[in-house]
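Heads up, one of the protein chains got dropped from this complex, but the rest are sitting where they should.
For chain A:
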Amino acid sequence: MTETQERESIADAPAGERRSRGISSVEVLAAVLVLLVIFRGRLSGLVSGERLQTWTTVFVSVLVQAVPFLVFGVLLSAVIAVFVPRSFWAKALPRHPALAVPAASVAGVVLPGCECGAVPIAGSLIRRGVTPAAALAFLLAAPAINPIVLTATAVAFPGDPEMVVARGLASLAVAVLMGWLWLRLGRADWIRLPHRPDLDGSRGRAFWAACRHDVVHAGGFLVVGAAAAATINVIVPEAWLQTLASHPVLSVLALAVLAVLLSICSEADAFVAASLSQFSLTSRLVFLVVGPMVDLKLISMQAGVFGRGFALRFAPATFAVAVLAAVVAGVALL
């Protein structure tokens, strides 16, 4: 994404003059909206099949559910970007990066919210000079082990309180391990934060510019992820999954992949896991550990906020570490 944008900016620079006299995007937008309102009847007629209707419902509900978390995350990340001085992070986190990683993971515990909010916050932390390893550990830990998520897990598995402990410990371990892994193997140039213009000028101006940019950017990728999740929700028949449930290894892999594809909010995934009653507790733990860290909408948002090269490396690595950590925790604790 970043590469194309940069190429574009070079190509477009001399054309700036011409563009201002041409058709602007506002006019295009207005025309599209007018046409849509005129053909409204035909549009809702298109969405009449049961499958398509279910798709639209799931698509809209993933988005509506995510909006408060997205907006909250964006507001917080704009506050970090504009009002919290760089020196604060140097003081708040241990100086040594290897120690900053666990500190940032534990900091994720106190922030309630789902994964959509954590992505812009982590981007903002990196911009403000926090070591990427610590910001990434925070990104993984915040949605997975906050109080709301752990309470939901306890409610969904009333007979198995050790599920809550296993989920918390396994998720924390993945966040710390991935942070340290980034220290060993990560390269700074894999992360390409999109250029965020006009952060100079007055603070108010900078704050609203950061909000606008992040909502439009992360929100656009959230739409992509929601559409993908809705598609999976409609086309994967559940009966099909059940045939995999009896096999110990296949069931773990099946639920790990399902967690990635379904992209359910981390506050709700425990209830879905509880209902997959054919599967072993360990494979359901894998579902709960993988889901908040790697899923379609997260990959899409990470590609947008950190760059495609980053997402392509980070998501598979997190997936592998999360499956391993969850299986170990499952064998040891469940």
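Quick notes on this one:
Simple rule for what comes next: a contact is a pair of C-beta atoms (placed from the backbone, for glycine too) under 8 Å apart; a residue touches a chain by one contact, two chains touch by 3 or more; residues count from 1.
Methods note: contacts and distances are computed from a predicted model.
Here one chain is missing from view; checked against "TIGR03943 family protein", "Oxidoreductase", "4Fe-4S ferredoxin" or "Sulfate adenylyltransferase subunit 2", UniProt names that protein "TIGR03943 family protein". Shown as candidates are A:145, A:252, A:274 or A:288; the residue that touches the absent chain is A:274. Not every partner is drawn; the one left out touches chain A at residues 1, 5, 8-9, 12-13, 16, 24-26, 28-29, 32-33, 36-37, 40, 43-44, 47, 50-51, 53-54, 56-65, 67-68, 70-72, 75, 152, 156, 158-159, 194-195, 197-198, 200-201, 204-205, 208-209, 211-213, 215-217, 219-221, 223-224, 226-227, 229-230, 233, 237-239, 242, 262-265, 267-269, 271-272, 274-278, 304.
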